[in-house]
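A single protein chain has been omitted from the complex, and every remaining protein chain is retained in its original position.
Presenting chain A:
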Amino acid sequence: MSYTRRTKDELARRVAQDIHDGAYVNLGIGQPTLVANHLPPGIEVVLHSENGILGMGPAPAPGEEDYDLINAGKQPVTLLPGGVYFHHADSFAMMRGGHLDICVLGAFQVSATGDLANWSTGEAGSIPAVGGAMDLAIGAKQTWVMMDLLTKKGESKVVPQCTYPLTGIGCVKRIYSDLATLACTPQGLQLIDKVDGLGHAELEKLLGLPVAV
């Protein structure tokens, strides 16, 4: 049987479906920011940006940019009515203190038990940069990863053990991917859903890992 991968927007919509009304959410740099475009109508979600914003709104209209009001990716954003500013130590205390409900991040690799590698490929000679990745990984009540299941070479990004430098240990609760949604548990992977036409055995073969139903 054949199957079709979720597009980036379909994946963003899939993540957005699981965000509850009233949630405080941090969307990581890159693909996770797309989730904001797909939040179901009628629910209110407060977006956190680690540089000191709660209630972050969409990008401003061209010509309206204010570079004192930027997101963690340093791109201009807006503030919704009710939004607030605070300093960096408060912002990370909010995160580390477990006050955010959900954090959605990209990843290079995730282990079956939820170890995350997303800050460095460990390549020799590259300039290391971590930003808030390690704080985000362990900070929210739930950390979700959003990524393609396979690398461009077809290797699984879900692994028994991360080979890239770790961002955090046992911190990822769910993996939302182009082929399947998986829960990471201390016992390993558990299936939440998969795209139509993708067999269970085939998914396990792609991953090289067992997936409990």
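Note that in this section a contact is a pair of C-beta atoms (placed from the backbone, for glycine too) under 8 Å apart; a residue touches a chain by one contact, two chains touch by 3 or more; residues count from 1.
Please note the rule applied: contacts and distances are computed from a predicted model.
K.L.:
Per UniProt, what's the omitted chain called: "Ferredoxin-NADP reductase", "Amino acid/amide ABC transporter membrane protein 2 (HAAT family)", "Xanthine dehydrogenase XdhB protein" or "3-oxoadipate CoA-transferase alpha subunit"?
P.N.:
Hidden chain identified via UniProt as "3-oxoadipate CoA-transferase alpha subunit".
K.L.:
Check each of A:Ala59, A:Ile138 or A:Ala183 against the chain that is not shown and name the one that touches it.
P.N.:
Only one listed residue reaches the unshown chain, and that is A:Ile138.
K.L.:
Just one of A:Gly28, A:Gly114 or A:Gly168 touches the chain that is missing; which is it?
P.N.:
Checking each option in A:Gly28, A:Gly114 or A:Gly168, the one touching the absent chain turns out to be A:Gly168.
K.L.:
In the complete complex, which positions of chain A touch the hidden chain?
P.N.:
Counting only chain A, the missing chain is touched by 30, 49-53, 65-70, 73-76, 79, 85-89, 91-93, 95-96, 120, 125, 127-135, 138-139, 165-169.
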